[in-house]
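I have a structure I would like to understand better, so I am pasting it below and will then ask my questions one at a time.
Shown here: the complex without one of its protein chains, the others still in place.
Our next item is subunit A:
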């Protein structure tokens, strides 16, 4: 259990700046997820915390101690790698024992610890197997076990589930969440999968091109994305966007004119914005309502039926596609004309620079 603090952390590789000044503080027992598209710097940031990459400038503190120049093994961290990185020449027991042995822990204590962890992770039958004899899920458990036995202050996970198939990934996700609660440890978890981020995190850090786009709880990111990037990245299928013209606003909301001439009064504030400014309206597929007739009509192009829900892709007269998530039993068919209703309370407005307008009311779950 520990706090981790990043103060204006930067990383330059050759002449290119990969991490562009990240500040972040992580509380005790918090489960923090770094998420972002590939190449956003999330893995590099994790490796900088681990000590596997040098820090070009800035401070890294664990429990208030600056550890920029402390060896990886002495930082009190344990890491689970994407490829598991088990020692192929050692059996499961030896894999878990390696770190303890290097730390000089007595044999009896090591044995007790490893057996306890093996029991927790249901690894007992495999203690004398080599990693090559185990399935992907079992290897993953060994990698986690190897991290747990060291009783680290902070757990680091680098895309640990991306090598598993979908079913196992779902199962491990639940197991990891349960494990986190049981261990009460601070965890930093890197993933590109927003489902993992949403389901496991206490706090999500969205990264893009070495910059933090937003930090917040999963539902905060979902209901109040700070900018277009976060709005597009969080949520599946992604949010729909279309252009509009800002007309004016007051303390209770802002009105915009859509391209078909209709106006929308969205409960967001717009201080200082001039009427006539081009803005972007965003609405999630699950918030758009499908009606058979009315304004905002388009032609159904594709229907994806997932059983419980149906995704209807509607081509609008202006050419863009709006995705609507609706009931699994909806009777809409391809190439029919449908109308869309956009409930203003679920709409987001984004200024030309991509920043979101502040909502007048915070969502109760995203306080």
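Going forward, contacts are C-beta pairs under 8 Å (C-beta built on N, C-alpha and C of every residue); 3 or more make two chains touch, one makes a residue touch a chain; residues count from 1.
Keep in mind that, in the parts below, contacts and distances are computed from a predicted model.
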| item | value |
| --- | --- |
| Undepicted complex member, UniProt protein name, chosen from "Lipoprotein", "Aldehyde dehydrogenase family protein", "ABC transporter permease subunit" or "Diguanylate cyclase (GGDEF)-like protein" | "ABC transporter permease subunit" |
| Identified contact with the non-displayed chain, of A:42, A:110, A:150 or A:192 | A:150 |
| Touching the absent chain when the full complex is considered, from A:103, A:178, A:195 or A:252 | A:103 |
| Contact with the hidden chain (one of A:50, A:144 or A:356) | A:50 |
| Touching residues on subunit A - with respect to the absent chain | 50-52, 71-74, 77-79, 81-83, 85-89, 98-99, 102-103, 146, 150 |
